[in-house]
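For this depiction, one protein chain was excluded, whereas all remaining protein chains were kept in their positions.
Entry: chain A
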Amino acid sequence: MAAARRLKRVAISQPGFLTLNPKVTPTDLVSSRRKRVNKNKKKNWNKYSDVQDVEEFLEDVRHQERTTGGLLCEKSDDSLFFLDVGQPKKVEEKEAAEPVKGKKRKGKSSRPLRIDLILQHDSLVAPPKDVLAYQKPNAKKLRRTAERAEKLAAKGVVPRSKKRLLNRTVVDRTSKKTETEANNNPERDFYDIWGQETKDLGEPWYLQQTRKKLVKRPEKLNEKPSVLPAVEVIAPGGSYNPDFFSHQELLREAHEVELKKKKVEDKLERQLAYNKADTATEETILREQVEGLVEESEEEEEKDAPKEDGEEVAVGAIAVADKKTERQRKREKAEKIKEQQRLTERRQTEQQQQLFQLRSIKTSIKQQEETTQVRQKRRKAKEEAQKAQPRRLGKLKFQPQDMEVQLSDELAGSLRQLKPEGSVLMDRFKSLQKRNLIEPRERAKFKRRLKVKYVEKRAFKEIS
């Protein structure tokens, strides 16, 4: 703003400046009082010295350079003026051009767009040269070092950086890969694991302390938890083309299993059933509501009666405590001694009598031993039977697999038409459970973290 104002003021102060208002002289506009400023400060030089004319001149020079490529005063007359001889050929050109419409169009279309023209570089002043494009800083130094390196290379001296690279040990990537190869890699290698002796990696004490030695496996872990064989072959009735009787046998077994299941189900149903006569009728409901209101007084009386009895008994028990006399004590003591004597005598006679009962005692002892033996046997047999049974290892009991059975009409006539029954996968899984290798488990249920909300889409809503 200030600069603009100053410019205005300078322009007005010029001689020959015409103002729009004729009554006002240019000198009036500029205040007659000249502003006095100190000229001994550089700040004021800048502020108050008038450089307008210089700037204008310079601007003009730059303008000339830009538009014509140099100062007009320095140019020759030929380059500035030309002889005007009118425009005689223009009409002819137009006539010649008219019949060829395509050409005209082409000329129009080939004309550059205005937007491109604006953006074009229109100054005639050559751009300043980039010095660095032609010169190299430190060129001399670099040249010298290169020359020296060449000389050294010719002598066979390897520079240090290269030496370091060469000296670096090469990390064998492939060996690492083979070491960490996954154990389900189909191309993996096997070797004689039982034949070769374990390599001694060092002192046993060192190995133990650095935890490189494996802990010895307890002997008990090598025992199998069940006596059952790994693969239980299906009964002969399970052949794809079975013998009639063995097939019948298998069917009967399957039938029995089904019967058992049915029995359990029936039992459950029976337990869940309720007596239909027990359902509430209007009468029973009414009685329930009135219960306790009608026969109140009688019950109260009954309740009162036993209470009194109880009090009497309690009083009596306390009252009996009476002191014994001297005589009574003596008599009691004598009786006690007599009783003891009687018992010892009796014991003695009994022992004497046992001498004659030796045989019967022997037999009774024998009997006892026999019964214990029988029990032991029974227990052992039970244990043996238990060994083949699956144990209770988890929340769930072992559920045997459904028997694989094909009914007589399902049996295939030939191997080609055979429809396999059951699944080997299931069979293996159940076998693992049966042999107590894993505990029976429920399948993990999918748990939803957020609630699901069902919303009908608007499009459907309109229809329905």
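Please note the rule applied: a contact is a pair of C-beta atoms (placed from the backbone, for glycine too) under 8 Å apart; a residue touches a chain by one contact, two chains touch by 3 or more; residues count from 1.
By our rule, contacts and distances are computed from a predicted model.
**Student:** Can you pick, from "Pescadillo homolog", "Hemoglobin subunit beta-1-like", "BRCA1-associated ATM activator 1 isoform X4" or "Calcineurin B homologous protein 3", the UniProt name of the chain not shown?
**Tutor:** Answer from the record: the omitted chain is "Pescadillo homolog".
**Student:** Sort through A:Asn241, A:Gln328, A:Gln341 or A:Ser408 and give me the one touching the missing partner chain.
**Tutor:** The missing chain is touched by A:Asn241.
**Student:** Taking the entire complex into account, which one of A:Glu65, A:Glu253 or A:Glu439 touches the absent chain?
**Tutor:** Of the listed residues, the one touching the omitted chain is A:Glu439.
**Student:** Of the residues listed, A:Asp84, A:Asp116, A:Asp192 or A:Glu462, which one is in contact with the missing chain?
**Tutor:** That would be A:Asp192, which touches the missing chain.
**Student:** Specify the residue from the set A:Asn183, A:Gln271 or A:Gln289 that touches the hidden chain.
**Tutor:** Of the listed residues, the one touching the omitted chain is A:Asn183.
**Student:** If you put the missing chain back, which residues of chain A would it touch?
**Tutor:** With respect to the unshown chain, the touching residues of chain A are 180-186, 188, 190-195, 214-215, 217-218, 221-222, 225, 229-231, 233-236, 238-246, 391-395, 404, 406, 413-416, 418, 420-429, 432, 436-439, 441, 443.
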